[in-house]
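All protein chains but one are shown at their positions in the complex.
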Amino acid sequence: MKFSVSQTAIDVEAAKKRVADNSCGALVVFEGWIRDHNEGQAVERLEYEVYKPVAEKEGARIIDEAIEKFQVSHALCIHREGLLELSEVAVIVCVSSPHRGEAFDACRYIIDNIKTRLPIWKKEHYVSGISEWVNCEHCAAAGHSHRDH
Amino acid sequence: MKFSVSQTAIDVEAAKKRVADNSCGALVVFEGWIRDHNEGQAVERLEYEVYKPVAEKEGARIIDEAIEKFQVSHALCIHREGLLELSEVAVIVCVSSPHRGEAFDACRYIIDNIKTRLPIWKKEHYVSGISEWVNCEHCAAAGHSHRDH
Amino acid sequence: MKNKVRYFALFREQAGCDSEIIEWQGGTAAELFRMMTEKHQDLKTEAAALVAVNDEMSGWETPLDDMDEVLFFPPVAGG
Partner (left out) sequence: MKNKVRYFALFREQAGCDSEIIEWQGGTAAELFRMMTEKHQDLKTEAAALVAVNDEMSGWETPLDDMDEVLFFPPVAGG
């Protein structure tokens, strides 16, 4: 599966092997890590809620779009769900292609769209004890001052 | 060392650990692999010649430029020298930062400049028995039809 | 007509339930959501909210059919 949701730690090496190809000269990997702060608050851990039936379909669609648009050889994305601790990998995107320009463009296209189109929600648990649903990408799109993660 | 030259296989996991940071939400990794073909010729293996005294100095400079220009947290690059077999990792760039946009931009800046500014030369050994020094990046810069690798 | 409505993440907390069956005169997903914000005081319209119908992404202005399952997604934040 080009896009999948995982309840356990993402095996980055296994993911890279799935896009390996002797005809490819370039691999670009994006890993999203759980940061220890957001919007000025100290983060303790994080929880992802994923609505899989739609996320899986739409995730596969995004990857097909990237392959078609940038003509890369292979691409995949794995997203975690459930409770994650600091510095865990929340999401990984791997793209391989003969040349590097397309691999960079496709990798960025995939992560940008994964973050804005899939039914995935992030609840941050702060050191202060408070927890909060996060939706910064959209604040950003609406012109607020939050930056992309 | 932010830029180093390695005579043995690059340990990608160890490289990633060196840029890991709890304050970073994004890791972008570029790996350059030895392709099985170039300019229509079947490649058997590849040889990198590196003039280290200048490559190391100029490589560190490129990484400092990227950190400064894109304000990323950590960046490094390791380049192989000597004889490499198909599908081996020839070069790796790792960049971590709080947000992903800068990490993508810095990673690309580094690999683009590593390929054009460092005294590193690639000799391809073809299945046909012929071997040849490769300089496609510059052909591309000069407007020829070769594409970036 | 009848529609099953499902709420996710923030919307689930605001509505105070996972899902419910609504009998109404019919209309678009936007109209149904507006009706639900009247029913559930805490449920708030969000510009970046998304809607899916029968597990396919859809548009707020698409008219719903009887028995469609309507999924209300608050602003997403993957990655």
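For reference, chains read A, B and C in written order, and residue numbers begin at 1 within each chain.
We take it that a residue touches a chain if its C-beta (ideal position, glycine included) is under 8 Å from a C-beta of that chain, and two chains touch if they have at least 3 such contacts.
As the structure is a computational prediction, the values presented were derived from the model and not from experiment.
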| item | value |
| --- | --- |
| Contact list for the unshown chain, restricted to visible chains | B |
| Residue among B:43, B:90 or B:106 that touches the chain left out of view | B:90 |
| Touch list for chain B against the chain that is not drawn | 32, 48-51, 53-54, 57-58, 79, 90-91, 111, 114-123, 133-138, 141-142, 149 |
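The rule is short, and it goes like this: only the chains that are shown with their structure count from here on.
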| item | value |
| --- | --- |
| For chain B paired with chain C, centre-to-centre distance based on mean C-alpha positions, whole Å | 49 |
| Chain B: positions in contact with at least two other chains | none |
